[in-house]
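For this view, one protein chain was removed and the others were kept in their places.
The block that comes next holds chain A.
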Amino acid sequence: MRNMISDAPRTTLTAFYWAFLLYLLLPLTLMMAMSFKDANFVAFPIGDWTLDWYAKVMADKQFLEACLYSVMIAAASTLAATTLGTWIAMLIVAEGIKGQVIIFALACLPAVVPGMISAISLRIFISTIDMPTGTAAIILGHTVHAVPFVVVMALTRLRSMPGNLVDAARDLGADSVVAFFRITLPYLGPALVGGMIFCVLLSIDDFVRTFFLGGYRPTLPMLIFAKVQGGMSPEINAMATLVLVVTAAVGLYAEYLTRRARTR
């Protein structure tokens, strides 16, 4: 009796934990299960199982093109965001620069502005400078969104960097450029790789900004959205499952990398 009472908080916690897991995993599991269903509508019971939907998806030129387009945009915006973010982080830790707090606040702003607002403002911005919607505009939007995450990750790592590593490099004959590329950048390496993977995921996942800034060529989320409008079918489930598996793998790898960087 006494045991049951004293265990109550623990038991409740454990129960919540399992409920949460169920809540998290059930929809995903359902989605995945339906992708194997041998019928062209989504409903229980599943009945016969098949891999036909996957074959169909893999042969779908539209899907493959959207994938390629998404990856290309992700790569470009990641590269831009990483360069910019690292540069801003360096600026924030540099000595003798005024307004570092303001730079930091500004750099972080895009992470907290609602996606919708940011998308609309960017749309207005590009039309005032006569920039057409499309690839370049999407890349611009994704880059702005991703920069704060790079800044924070790079900054955390930079702050843990012994101050005299760069001094030592300078002492041994490196000018500030050589010292950056041979000492600071390798030191930042693991944090930057983690940040880059995060940028890729943000970009691939983004719908709102892409929707407002994009042209006629669909990215992956836009294609899936368009397909859903035409009614659910196990083909969409197969598509989504593929995206889920790939992005989850990439995300876990990023987590592994940043964890390793932290324990070093």
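Quick notes on this one:
The rule we apply is simple: contacts are C-beta pairs under 8 Å (C-beta built on N, C-alpha and C of every residue); 3 or more make two chains touch, one makes a residue touch a chain; residues count from 1.
By our rule, contacts and distances are computed from a predicted model.
The chain absent from the displayed complex carries the UniProt protein name "Spermidine/putrescine import ATP-binding protein PotA", chosen from "Nitrogenase iron-molybdenum cofactor biosynthesis protein NifE", "NAD(P)/FAD-dependent oxidoreductase", "High-affinity zinc uptake system membrane protein ZnuB" or "Spermidine/putrescine import ATP-binding protein PotA".
Checked against the hidden chain, the listed residues A:Q62, A:T83 or A:N164 yield one contact partner: A:N164.
In the complete assembly, the contact with the undisplayed chain comes from A:P186, out of A:P27, A:P186 or A:G215.
Residues of chain A that touch the chain left out of view are 162, 164-165, 167-175, 178, 182-183, 186-187, 189, 264.
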